[in-house]
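Yeah, one chain of the complex is gone here, protein chain that is, but the others are all in their spots.
Up next, chain A:
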Amino acid sequence: MSEHKGVVPGLLKGLATTARTMTRHTSTQEYPDVRPELPPRSRGVIALLAENCTSCMLCARECPDWCIYIDAHKETIPAATPGGRDRQRNVLDRFAIDYSLCMYCGICVEVCPFDALFWSPQFEYAELDIRDLLHEKDRLGGWMDSVPAPAALDSGAADPAEVTAQRAPARPARVIRRSPAGAPE
């Protein structure tokens, strides 16, 4: 062993490293007693804001393992003004995610055009039976409370679209001019 240069220094270095580690704070987080410090934007569970959902089915269609179940029906909203047109609206009956299938890819969150799905850092939803991991709309909605507020915009960034729209001067009502012939221009 002695013909190897650096065996003894290496051994001493190993001893020094472990001794130094012993004098420092441990990195263990005592989880059930102390809440873990999760990094921001932790992907714990997918929460649903049902009010924003239009039952467009984009999430269900993009889901790689088809773990999202959506049932909806159409309701007719009677016209608000006399002579107006009745409108139709999708009403969400069922929105369920099967977390025994979900692989936490987050494609549904990305693809939702109406901001109805969010990542929540909540992770304590283990079950004793795999069949109990199919969570319905109310359970998914309950996790909305734990969704963190979106990160503040960069100081140099442009204002959000909503703010810009608020500040813009009111646009004049559109006037439709009619030509003398009576036909629209």
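The rule we apply is simple: contacts are C-beta pairs under 8 Å (C-beta built on N, C-alpha and C of every residue); 3 or more make two chains touch, one makes a residue touch a chain; residues count from 1.
One rule holds for everything that comes next: contacts and distances are computed from a predicted model.
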Protein that the absent chain corresponds to, by UniProt name, given "NADH-quinone oxidoreductase subunit H", "Cysteine desulfuration protein SufE", "ABC transmembrane type-1 domain-containing protein" or "ABC transporter permease": "NADH-quinone oxidoreductase subunit H"
Of A:Glu30, A:Asp129 or A:Glu162, the residue in touch with the unshown chain: A:Glu30
Residue, one of A:Thr17, A:Asn52, A:Ser100 or A:Thr164, that touches the chain absent here: A:Thr17
On chain A, residues whose C-beta touches the chain left out of the figure: 1-2, 11, 14-15, 17-19, 21-22, 24, 26-28, 30
